[in-house]
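What you see is the complex with one protein chain gone and the rest in place.
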Amino acid sequence: MKLHEYQAKDIFMKSGIPIPNGQLVTSADQANKVTQIINGPPWVVKAQIHAGGRGKAGGVKVVHYPYEVVTATEAMLEKPLRTAQTGPEGVVVNQILIEERVEVDSEFYLSMVVDRDTACPTMLFSQAGGTEIETQAARSSGVIQKEHIDPVSGWMPHYARNLLYTLDPPPPPGAMPGLMSVMAKLYKVFMTLDCSLVEINPLVFTKDRKVYALDGKITLDENALFRQKELLALEDTREKDPLELMAEKYHLNYIRLDGNIGAMVNGAGLAMATMDVIKLAGAQPANFLDVGGGANEDMITKGIEIILKDERVRAILINIFGGILRCDVLARGVLAAAEKTQMDLPLIVRLEGTNVEEGRKILKDSGLKFLVASDLSEAAQLVSQQVKG
Amino acid sequence: MKLHEYQAKDIFMKSGIPIPNGQLVTSADQANKVTQIINGPPWVVKAQIHAGGRGKAGGVKVVHYPYEVVTATEAMLEKPLRTAQTGPEGVVVNQILIEERVEVDSEFYLSMVVDRDTACPTMLFSQAGGTEIETQAARSSGVIQKEHIDPVSGWMPHYARNLLYTLDPPPPPGAMPGLMSVMAKLYKVFMTLDCSLVEINPLVFTKDRKVYALDGKITLDENALFRQKELLALEDTREKDPLELMAEKYHLNYIRLDGNIGAMVNGAGLAMATMDVIKLAGAQPANFLDVGGGANEDMITKGIEIILKDERVRAILINIFGGILRCDVLARGVLAAAEKTQMDLPLIVRLEGTNVEEGRKILKDSGLKFLVASDLSEAAQLVSQQVKG
Amino acid sequence: MSILVDEKTRVVVQGITGREGQFHTRQMLSYGTAVAAGVTPGKGGKTVEGVPVFNTVRQAAEQEGVNVSCIFVPPPFAADAIIDAASVGMDVIVCITEGIPILDMVKVAGFLRTRQSVLIGPNCPGVISPGKTKVGIMPGDIHKPGPVAVISRSGTLTYEVVDQLTGVGLGQSTCIGIGGDPLIGTSFIDHLKRFQEDEETQGVVLIGEIGGVAEEQAAEYIKQEFNKPVLAFIAGQTAPPGRRMGHAGAIISGGQGRAEDKIKALQDADITVVLDLGKLGKTAVEVMKK
Partner (left out) sequence: MSILVDEKTRVVVQGITGREGQFHTRQMLSYGTAVAAGVTPGKGGKTVEGVPVFNTVRQAAEQEGVNVSCIFVPPPFAADAIIDAASVGMDVIVCITEGIPILDMVKVAGFLRTRQSVLIGPNCPGVISPGKTKVGIMPGDIHKPGPVAVISRSGTLTYEVVDQLTGVGLGQSTCIGIGGDPLIGTSFIDHLKRFQEDEETQGVVLIGEIGGVAEEQAAEYIKQEFNKPVLAFIAGQTAPPGRRMGHAGAIISGGQGRAEDKIKALQDADITVVLDLGKLGKTAVEVMKK
């Protein structure tokens, strides 16, 4: 679950990580008032969307007159913002953060993730703070320094020193305590809020010798939200695909893709492989849909419904390898969905595994029109023919 | 640093460990008023001293009329209480805790310490709650169950289950959530307050199916008090030996013993060995006094002053093996003390190690009367002769 | 032979009284697995499918001599269950549970560094040594004993693969689902080392997917050290970057974890990579002949 910049910064502030003064607005009128309470000029007007790359896309403006705060806000609010990370249709901006501007002396990149190889929370730090850290990282490894935080020791000051003293020249003595403190607090935020990512980019040292988080990004571990209930209120689903939201509600893994073949599969690996096979057969999947290993009849019905809500879909491929999910359960779910909706799209079904005979029989006896595939390659060929023909 | 029962219980309460309602009083008048706010009769009147064994010594009374609360308070307050742990002179009671009484169904023993062998925080639990856990433990091992809490995992519910399901019969289902919760919270208190001991004895399950800590004992790790500043205010030094208090102030390790030979040594091991040698020579040490490896002149002076304040002392043995503490520094400290006080007790000095010649010369040239011993056995013989003769 | 589990394996099911625990205990028993004990706190003394239930893993181990645990407890309690099982000294711990918070797994991984237990999973179908024992949730009847080992990050995809293998006459020595989470107890390499030593295993099918660099590492290891035939498949060739594809660990991020890189690494190590899953069985016949 992604948080907005303003939400991340609010968490930073409460955790003792300094941030510039700022105020969230959702109208030009509010923006006008904010110029009276936030230090300026200049001010920074920042579109609040979950995607990165805002700066280059015009989602961050530095302005020098109060009226410019208002016009900049008006220019962004309720309009789609297209960044390198949003896709071509962009994302509609619903909220704007207006901040004082601080005078930057030096910029750093600082973040925390869990490293898969070492199974350790890991802090990443770079002198190359700014907008393009990911491409920089890709280009020259070594630009980003890593420190694995041992789960027994927890945070210790030497982790911060190991990162900071890699800088050449080392940070000015005046910056050390502030930077070390931010690192310790970032670790604490990461651990106590069950984050999967916390990022400050840039973390800056200002000309008046203070340390600030100028931007903030937090992604929460959705598996841990059961013990982070107070963070649930921070969810902003307005940027999400409506079908993905619907799928979440029914605990289905659905991801919208660019093609026109609706696919429903049990198990993530098999679902990915099914997408791949569809593509190999010359068609394009409209979605990834994993109903899970333990799906029940209702979840199958909902899965079909979601696929049918997608108007681009021209044919449906159901690929089930029965394990926990029995094929007869699947068959009943498909029938229920077919009854509820008017399913008139070509349907290709490939069933295998537990109770496969019973499942096949239920479908056959139902009068529902569908094609049976005996294996996965054949299923992909059949569905591909449907959309080509 | 030991806390009183009422202080431990206050910490328990703030941590979510249930305790009986109670109120601390320091006068009979306050005791009288308390009967109106604490549920009763009956009430429990408990002397607040650091030593254990109060129950058997008459330091805990259950009373049934308000006037008895007052008389019980009067009977204890400002009087010495002698328990098996106080020594024959007892400890003066300055504070009384008055509590409601809960109806006990079953009693348990629960505590946490750091286990030296495994280097793990360790929870101890026993069905045999009550007053005599230490002797019981000594008598039959196995009565107390131990669970080592791994420093990576921290607290986890299975630690509690491993302890609780050793009970035979297992605790009533109604008691499990309460007992598990107390265990989790006890662990948290132990870790977050840097305790060296937290003990609840007895932890009870009441007839109305609630769990309470009926008594509480907390000892804080003095090495960690630098980061537990708010706990410093809980120190009650009134029960301490005045000379020990004075020594603490000067960062000297002083412990009052029963004999009449004042001993000053650098290093704890050598100080213990010196006590042992004094005893082997037929005399008794009046104290353990370790001035530490890095003592300065002033600390030596203070050490001598503390020894001289003890009126039982009839002779002094100084045993220094110069390492970090140089013998010349010691000699100057002794002279300074001799000047400040009128030291007229027999003094035996045994010096060895760094700058020993210079140290010996300083003492010799000072005109101070003292005997020099060439080795430790001789030093002990000499000092022993002084008190025998 | 076989690795990790065999006919001597005695299983304790943690979470045996839950819906899934009960169902799969029945399935395992009917496959012939020696499910010797179950654990559900507070349900000690009951039985499930004739299997005695204990309050703690320790009691189950003491009284029934179990050496392998199969965990079905819900995500909030799963790390506790794994650490409990490891404390008691289980040789192998199979954790089926999906959705464990990643910081819980950081603790588990740290804890396991000082213990001997091998953790399979979490978020995995388990381990089966066909004809000997099954510890997990895979459909037993698609397997048959034989010389091919399977290591996979996936569940149903593994069943698909095994079904094809069995279909072309290639039985299996041991099939392991290592799990679809970013932090899992064992890597491909851990098991490749075991299969290298396992005389019954004549070749390995390795089923990877997007996310992480485990397949790249396995490729490097195979190139340097492994001398039995290997066939690989990588799911997610068409997956978009930045999205978790069902499995928490199946995500391309920071330029890492793409299927094409994994396929290239495997091919560079002279490993045959099947691109069309439907053809895996047939290709396996050829590869395993080598």
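In order of appearance the chains are A, B and C, and numbering begins at 1 in each one.
By our rule, a residue touches a chain if its C-beta (ideal position, glycine included) is under 8 Å from a C-beta of that chain, and two chains touch if they have at least 3 such contacts.
The model shown is predicted, which means the values in this text are computed figures rather than measured ones.
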Checklist entry - Which of the chains on display does the removed chain touch in the whole complex? => result A, B, C
Checklist entry - Which one, B:39, B:106, B:127 or B:253, makes contact with the chain that was left out? => result B:253
Checklist entry - Pick from B:99, B:150 or B:328: which residue touches the chain that isn't shown? => result B:150
Item to check | Option from A:75, A:128, A:176 or A:368 whose C-beta touches the chain left out | outcome: A:176
Next on the checklist: Just to verify: which one of B:16, B:80, B:282 or B:323 makes contact with the chain not shown?
Outcome noted: B:323
Checklist entry - If the hidden chain were put back, which of B:17, B:349 or B:380 would touch it? => result B:380
Item to check | On chain C, residues whose C-beta touches the chain left out of the figure | outcome: 113-114
Item to check | On chain B, residues whose C-beta touches the chain left out of the figure | outcome: 85, 114, 116-117, 119-121, 134, 137-138, 150-152, 191, 194, 196, 221, 223-224, 226-227, 253, 255, 257, 265-280, 285, 288, 290, 293-294, 321-324, 352-354, 375-378, 380
Checklist outcome for this item: Touch rule applied to chain A and the missing chain gives residues 150, 152-154, 156-158, 161-162, 165, 170, 173, 176
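One rule holds for everything that comes next: only the chains that are shown with their structure count from here on.
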Next on the checklist: Report the inter-centroid distance (CA atoms only) between chain A and chain B in whole Å.
Outcome noted: 56
Checklist entry - Distance from the CA centroid of chain B to that of chain C, rounded to the nearest Å? => result 53
Checklist entry - Measuring from the mean C-alpha position of chain A to the mean C-alpha position of chain C, what distance in angstrom results? => result 28
Checklist outcome for this item: Among all residues of chain B, those touching at least two other chains are 152
Checklist entry - Mind pulling the chain C residues that touch 2 or more other chains? => result 107, 110
